[in-house]
Structure formats: structure tokens, C-alpha cells
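With one protein chain withheld, the remaining protein chains of the complex are depicted in position.
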């Protein structure tokens, strides 16, 4: 008895979370997934009806309605959860047994707690807005219906991911979003670049999934279960090395999904997809799944210093890496993509700080979801007006012609660089603080990142909306239709006020039961750090102003540039490395294996056959047709036989 | 007229000659067949030419059927004996014959083959109303006399009595209980065959050459056989298998005589069963001889010779098993591999079948490595079953060969067989079934027979032989399958093979052999029972 | 008087016969060599019969002669028919069947 109680104590604070069986509203949470899933099925099977059925006229409405409906359910659930008292905010519902063999038992269960609730709101909320936006953006695409089908599919899969009560179910959603992302990146399949980008995304993600899958297997081998909650409990009994291994394997998975170094290379290519996709999947939601995974697995990371440190390092490297790329790109979407990488780097960094940082990771994740979605949609709106030209060097002075887009984009801009009072300010500030509190170098990296962020975002801002016009002749910029601007406005508003989540530490307290919490004391008072941050941001921004607002921007990217720029334009040679280390040797390997299979293994078989054939022809020649030869054979045989038998006796 | 009686005469000088007592009922099958043969000779002499052929057929068929019935009766009447080995029946006719289980089964088998053979001999519709045999063997090929004889539609109905003599010899061979008897039987079965080989109507040069080769080599090998007998006699002082076995197990000294004798006897027998290196005659003779004769010979000679071999080596030389077994093992291995490999390069159907018969001799020798007695699968039962299955398939296969013809008679070049599947699916399927049986594919008699010889050998501790056997079968498979591919998939050469429409005689042979092959594969139970009930040799 | 000389002689005859079969071309001669081998056997039969003091061997000799006679009939028939065809009794000329 004593031993057991001691184990209880040993377990970190997650141990006292006790999921309660779902009832009332919560027993309907599965609708969150079901609605978009069914809608997706309808829209995609609609294919059978050919491309001119009624679905093609109203399909997009159905898809949007599904997203909104599921958002409503999410809100209801969230309100209900607020109603619960803290001890009962982890609700679980077993739907059916997915697979059960021997001791291996995986249940399709909904696990709805504070963390999932926030994600549900983010996914369905931003998701709905982007559905609405897409109605306008994709208005003229012949395969519109399928597009909304894929979007719904994504929403459903993403919700499976965040509502999963079991790591394997999470993996189901995990690969589901991967599939959706594959389909949407390659939505314009007739563009070879799009198809290639889609394939690349899927395969790089698979490499990450390798880690996740192995992690799940290790859980089963160690604990005999893959239920997230039970793993969380059992891991406290596991050895240090097991926890570390799990942590690193999960991190590999996270890197894949969240485009963290070293698996970052796919994200920039992923911009081949339609802009709403980039906003929803590759900015707001899917790419943050890695952060979700780490936070969800807090119990594991709490037990392994090594794993946490790895997370921090990945975060720091990526946030600088992404920022660097962001500075060098002229393609507005790629610039934003770089920034996404870097922002997720922040989240990872925060998550790597352990209980001190989890909450802030999620906080930044949400605010980033708002302002980055906002900016991507803004970029989409710009492209919409510029005949889908993505080169910022062909923009300029758009603020007059696209006022709404400009305003909303500006809100997002201020938020991301962390202008005081805007959402990004609070979330990023928290992260940098706790980074400093934990490790000076991590803090420094984060701080530096903030400055660079300010620099490249200001650059984007200036190149796009200020300066003089550098448009092509046939381009007639115009503001986008309401259907597109309304979502922009909403998101802009959220980007501004999103910071409110942290007032009176609401979000920290809200998440504490899930993530635990602890507070490292800084050497200096918090406001000092804040001042430093603001100062650094100001420097970055003004530097950009000096470089891009004062001089006029060359229409084509100059070639005589610093190695830094060149490296940045080449995505810091990520692809080059992949090609040199994996692709070329791989191709060589397969080619040589094909050869070996043909000549070696199959050759051995056919070779034996030929050998026998030759032997046969040889023997055939013995049959000379001369009776005396035959007689000789008989005589010889007889002789040998006699001698052999005699030899037996004489021996 | 046997050794024992001779001794009796000399032993007590004054005493009157006592008549040898012979149980004629027991050996009636033998007598009936030989009787039919003699009758056949008389028919040749006295029946007018017009009716001769038919009469001969009648005599032969009636003789064979009667003999078969007699055999069944005799077999039913055999009484079980429990000596050191369990068996039934035993020596008769003053110990010169041993009418025991295996002997009776073999008789039945041989008579069955004989009947099928006769039916094939009697086929006259394939070649413009003439049989497969030359009109006058005495006339040189292509000579005016030959054409004249053909025009007169003269026919060699002697083949029937010859066949009967050969058949009688085979039956005698399989049941002879002393070496001298065996030698005589060997010659009685061989001499008619030598002649029959030379009687082909078409391609007479080849036919005559085959006859000569077979004759010279046969005589040559039987000389070895005889010399072996002489040495064994020198060792044991008697021809009786029983006496020899007692000598082998009890007597000291003179081993070399025994060993050399065994070796030479083995040579003679291995020649008959076409085992390497005494096989060389087989392809040439099988190809040159008239196909019906080849069929009869292939099935009959092998059966008789194998049973005789088992009898000598199990009964007489059983005591010296570990002296001869290794040699037999070695020869079995060589033969299996040689037959399997050599057949691959063949382009002539009849030669191909000849090589396959060599390979089968090897598998049968594997069967010799089994246990001599017991209630499971013994050597005897395995070999007997194998002989039935193989014989039926072989006769069937050669029967098919007689039907695939072109202007020059039978066309035996494999290339010309391409596309037979389209020309005559039934025939092609039948031939395929025989080939599959040779290859030992399940649900054919060949499978069960291979299975039982391997099982017997493994039981006798000769699993290495089984392994080699399996490898050899795999090699042989390659060839048989290639022929099947040829029959069904290869594009026919020119206008493809033509299939002559035979009389019911040949059809019935094909039908019967197919049926037997399938039944032995699907329901081998009864025959397996029979051969196992037959028990061991009784001396 | 021991049997060895007789056996030796018979073995010699047998060997001569066998070698003859291998070296001679004329079918008739080849056949005669076979006959020689058979007679070698006869010699040893008779010898052993004496040695063992029973008549079996001697009787055997008679059987062998009869058989040999039969063989001659068959053999000559075949050889003659071939000779009439080819105008040659050489066993090497008859080698159409091969491979």
C-alpha cells in the first residue's frame, strides 16, 4: 500500500487528472468529427455524378455549413466545459473498440479536455472563416466541390487528432491531415510543381511518422497500452532512458508535421497549394500539430531532461532558420511560410521549457493561428487582385486600392512583430521571458528571432503596400469581394484582441490541469525584458524601413547579394542536403538493386537451367548410335560393378 | 525339368523314375498363355490367310483373358504362410516356380499389359487398313517384293504368337524360383521381342537396326547374366533361390564367387530394366521398334525384370544385402539423374519416352532400398504399384504416339507435335495426363507410385536416395512441362500435326490407360491394399 | 585336381568373347563371340557341377545350348534381313538411330 502511494507521489501532477465519462453535451462531441466527415464523403463521392451535378453548384455551401456546424458544436462544448468544475474538465467517451488483439486494445474514444477544447475552437473557428473565404477565392475553379470536400476531410482529420484519447487514434488523425494536406497542396495537379510538392510533403511527413509510429510501438512494448492517459500514468514508472527514447521519437514526428529542422524542407514547396490551404493547414492548424503532440505528451517530457533540451534546440534552430529564409524570399507566400516555420519554432521552444512553457506554447499557437491565417488570407486577397502574381517586387502602393486588405494585413503585421498591445506581443513576450528564465542562450535566440521577425515582416509590408507601384501592365489591382474580406476583418480583430486570453493568467490556469505549471524566477523584473524586446523589435523594423522604404526596389531580384541572402533564397540548402544525402544514393541503390535482381538472383535461376540444358546436350552425344559403343558401356559397367562388389569384400 | 528332379534321378540309382508332381492348376495361367502361343503357331500354319489375322487376334485375346481369369482364381486361392516373412502361396512344380503373392500380382499386371498390347497390335485402321507390321519381313525395304506383298495385303500375324511367347516368358521370369529357370525365361521373353522390333511397316531400316542392336546387346548382356549364374552356382552348388539364400547366410568362404556372380546377374537384369550404364539400347530400340511393340515392351519387360530382380536379390541374396545395396543405391542415383537430364535435350517423342523410362528405372531402384517385408509400404508393394501405374501410362503414351501421323506414318518429332492441343484437345489432354503421371503430379498414378517408393526407401533408412529422387523429379519436371507447353501454347509448325482416326481398339486402350492413371491417383486404396496383401516373396 | 584352371580358362574364353564383341565389326562374328561367351559359361557350369558333385550344372549346360540354338535362329534371321537390305553385315553401318 505504502509503495503504491509512493508511486502516486512520484507521478507528476497529471496523475491527479481523472477523466470522467461523458454525459449530456459531452456525449455529442463525436459530432465535431462526424459532421465534416460525412460532408466530405458526400462531396467526394459526388464525383460519381460527373462534374455538373447539383453538388457542383451547392457543394461549397454544404462544406462551409458543415465547418460552421462543427464550430457551433465546439462552442457549445467549450461553454459546457467552462460550466464543469475544474476536477471534471477532462471528459472521455469510448465510441467503439478499434482493434483488440491479446493485450493490445485500442478504443476509438473522444478525449475532450481544456487543451482539446481550445484546439477545437481554433480549428473549427478559423476553419469556418477560411471556408467562407474560399467560396470567393475558388469561385471560378471547376473542381470547387472537390476542394471543399478536401477541406472538410482536413477539418475532420484534424479534430480526430486533437480529440484522440489514444496515441494510435491520434496517429489516425495525424496521417489523415497529412493526406488532406497532400491532396490540397496538389490540388492543381496539372501543375507538375504542385504534384511534386504534394508528394514531397507527404514523404517528408512519413519520415516524421516513422518516429511517431515507433514511439507508439515502444509505448505498447513498455506499458501494454497506447491510451494517452494511461501512458501518462505508467511512464512515471518507466526508466529514464525509456522516457528519453519516447520523447525523441515523438519529437521526430513533431518535426515532420511542424516543419521543424531537419524536416522543414517541405513547407516552402507546400505553398504551391491554393492560398486558403496555406492559411488553414500550413499556417494556422496542421503545422502546429507537432506542438500539440509535445504538449499532449507533457507527462513524458517532464521525465526526460534530454528530450526537453532536444525540443528546445530544435525550436531555437528553426525559429532562426525560418526567420532567415523569411528575410530572403521575394515570393510573398514563401516569406510568410518562412515566418510560420520560425513562429512554430517559438512554440517548440516554449514547449521544450516544460511546465513553465507549455501554456505559452499553446497561447502563441492560438494567437499565431489568428494573425498568420489573417496574413495569408490577406496575401491571397492581394494575389487575387494581382492576377495571382506572388512576387512582392511586382507589388507596391497597394494600400490605396486594397484598403480593407491593407488594414487587416497591418493588424496581423503588428501582431506578429509583437507591437505592444497586440496579441503577438503578449504571447511572444511570455515565451522569451520564460526562455531567459530557463536558459540564457535560448532566450537570446528567441530575442534575436523577434528582431529578425520585425525586419522581414516590415519588408513584406513595405514591398506590398507602400513605395511606388511596380505592377505589370495588364494588372488592375482591386479590392476583393465581401465574401473574402469579411473573414479578413474577423481574423484581424482576433489578432488584435487575442492577447486577452492571458489577462489574469487565464490561459495558464485553464491549462494547468493538463500541462502542470511552474514559474522560474528571472534575475531581473519582467518589465525589463519586455523593454528590451520592444527595443529589439523597433531596431529590426526601422532597419527594414531604411533598407526598403528609402531606396527604390529593383524589379527583379539582384544577383550580387550577400551569402546570407543567397543562402536564404536557397532555403539554406535544405533541399540540396536532402538530395545529396538521401535522394542520389537512394536512386543509385535502387538502380543497382534492380540490376542485381535481374542478373544476380534471377540469373542464378536461369543459369542453372542453362547448365542443366548443356549437360543434357552433352549426355545426348554419348548416344553415338554405334552398337559397339553401347556394348563397351555395358562391358565397362559390368567391370566396374564386379570390381566394386569385390572391393567391398577385399577391403 | 529342374535341379531337384535331376538330383532325385542320380541319387537313388535303381529306384524307378518318379514322375515329378506338378500342381497344374496353380500354374495354369502360364500354361494357358504358352498354349495360346503354340496354338497361334498352328493357326499360322493351317488357317487360310484371309481369316488368319482375325483368328490370331481371337486366340490371343481369349488366351490372355482366360489366363487373367485363371490368375484371379489362383490368387484368390493362395493360402497365407507365416515364415520368417509373412506371405502367401509358395513354391510349386518341384520348387522351380514360386507362385506367391507378388508373382500372381505380377502375372495379372503382365496379362493386363499384354491385353492392351494385343489391342494395339490389332489396330488396322491407321495405315490404310493395314497393321503397323510389315507385310513380309523377309523382303528388303523399298524392294519390288515388298510393294508386291503390300499390294496383296499380306500381313504378319506372327506377331500375336510371338507376343504370347514373350508374355509367357515374362510371367515365367517373374515367378521362376531358380536361376536356371530365370535364364530360360529371360530368353523366352527376349527372343520374340528381338524379332517383333524388326517388323515395322514404315521406316523399316530403323526398325531392323533396332532389332539388331537389341538382339546383339541383349545376347551380350544375357551372357553376363549367365556367367553370373554360373558363379553363383559355383558358390552355392545349386540354382534354387532357397538353397542359395541358405548358403549365403550360412556358408563361409568363396565370397568372391558370390560377389562376382551377384554383380554379373545384376548386370543382366539392369540391362533389361534399362538402368544406367546398361541403358544405351533403350532410346534406339524404343524409337526404331513399331510403336505398339515399344508400348508392350516398355511396360512388360520392365515389370517382369524388376520383379525377378527383387526376387533374386531379396530371396537368394537377401543375406548379402549390405554387399549389393550400395551398388544399387549408386546405380539408382546415376540412373535417375541421367534419365532426367538426358531427356531434356530430346526432340523425338519416342526417344523422350525412352529416357523417361530410364529415369523411372532409377526411381524403381530407389524402391529397392526399402524393407523386404512388413505391413507398411515395403519395397515389393511399392515397386509393384509403381510398375502398374508406370506401365499403364507408358502404354497409353505410346498409343497416343501411334495416332499422331503425317504422310510418312507416325510423326514423332516433337516440333511437329506443337499445337496438338488445338488439333485434337482430347488426345492432347490424354497425353498431358500421362506426362503428368510420369512427372508424379498429384491425382495421377505416378504421384502415388513415386510417393510409395520414396516412402519405402525412407522407411528403409535410405533418405539420401529420397532427396536425390526429389531433385531428379524436379529436373524431369522441367522437361515434361516443356512438352505440355509445346502441346498447348506453341504455335503449330506449318499445317500442324494431323491426328488419324483410329478404330475403337486404340481408343479403348487410350481410354483404359487414362482411366487407370487417374483412378490410381485418386483412389489408389484398393490397389495399395492388394499389393500390400500380396506380402513378401515366398521361397 | 582343382577347379581353378577350368574356371580360369572359362574366364579367359568369356573375356575373349566379350572383347571380340567390342572390337569386331561383322555382325556374324560379333554374334559368334557372344556364342563363345555362352560356351565359356557352359565350361564353368560343368566344372562346378563336378566340383559340387551334382548334375545341376551339366543339365544347365544343355539348357544353355538349346537357348543358344534358339538365339542363333533369331539372330541370323535379323542379321540376314539387314544384310539383304544394306548389302553389308557391318554393325557400324547400322547407326541411323542415335542422339
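The first chain written gets the first letter, and so on, giving A, B and C; residue counts start at 1 in each chain.
The working rule: contacts are C-beta pairs under 8 Å (C-beta built on N, C-alpha and C of every residue); 3 or more make two chains touch, one makes a residue touch a chain.
The rule is short, and it goes like this: contacts and distances are computed from a predicted model.
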Listed names "ABC transporter", "NADH-quinone oxidoreductase subunit M", "Putative ABC-type transport system, permease component" or "Sarcosine oxidase subunit alpha", matching UniProt entry of the absent chain: "NADH-quinone oxidoreductase subunit M"
Chain not shown, its touching partners among those shown: A, B
Touching residue (missing chain; options A:24, A:83 or A:224): A:224
Touching residue (missing chain; options A:36, A:186, A:355 or A:487): A:186
Listed residues B:22, B:154, B:470 or B:499, member touching the removed chain: B:470
Touch list for chain A against the chain that is not drawn: 4, 7-8, 11, 15, 18-21, 44, 47-48, 51, 92, 94, 96-105, 107-109, 111, 165, 168, 171-172, 174-176, 179, 186, 189-192, 194-196, 199, 202-203, 206-207, 209-210, 213-214, 216-218, 220-225, 227, 229-230, 233-239, 242, 586, 589-591, 593-594, 597, 601-602, 605
Residues from chain B at the interface with the omitted partner, ascending: 376-377, 441-443, 447-448, 451, 454-455, 458-459, 463, 466-467, 470, 473-474, 477-478, 481-482, 485, 488-490, 523-525, 528-529, 532
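FYI, only the chains that are shown with their structure count from here on.
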Chain contact graph, described as a line, ring, star, complete graph or other shape: complete
Chain pair with the greatest number of C-beta contact pairs: B-C
Chain A and chain B, separation of their C-alpha mean positions in angstrom: 80
Centroid spacing, where centroids are CA-atom means, of chain B and chain C in whole angstrom: 25
Computed distance of Cα centres, chain C from chain A, in Å: 97
Per-residue overlap in chain C, given as positions that touch at least 2 other chains: 18, 21, 30, 91, 94-98
For chain B, residues contacting two or more additional chains: 212-213, 216, 220, 283-284
Residue ranges of chain A in contact with chain B within the complex: 609, 612-613, 615-617, 619-620, 622-623, 625, 627, 629-631, 633-634, 636-638, 641-642, 644-646, 648-649
Of chain C, residues touching chain A in the complex: 18, 21-23, 25, 30, 91-92, 94-99
Footprint of chain B on chain C - complex, ascending: 3, 7, 10, 14, 17-18, 21, 27, 30-31, 34, 37-38, 40-41, 44-45, 47-48, 51-52, 54-57, 59-60, 63-64, 67, 70-71, 74-75, 77-79, 81-82, 84-86, 91, 94-98
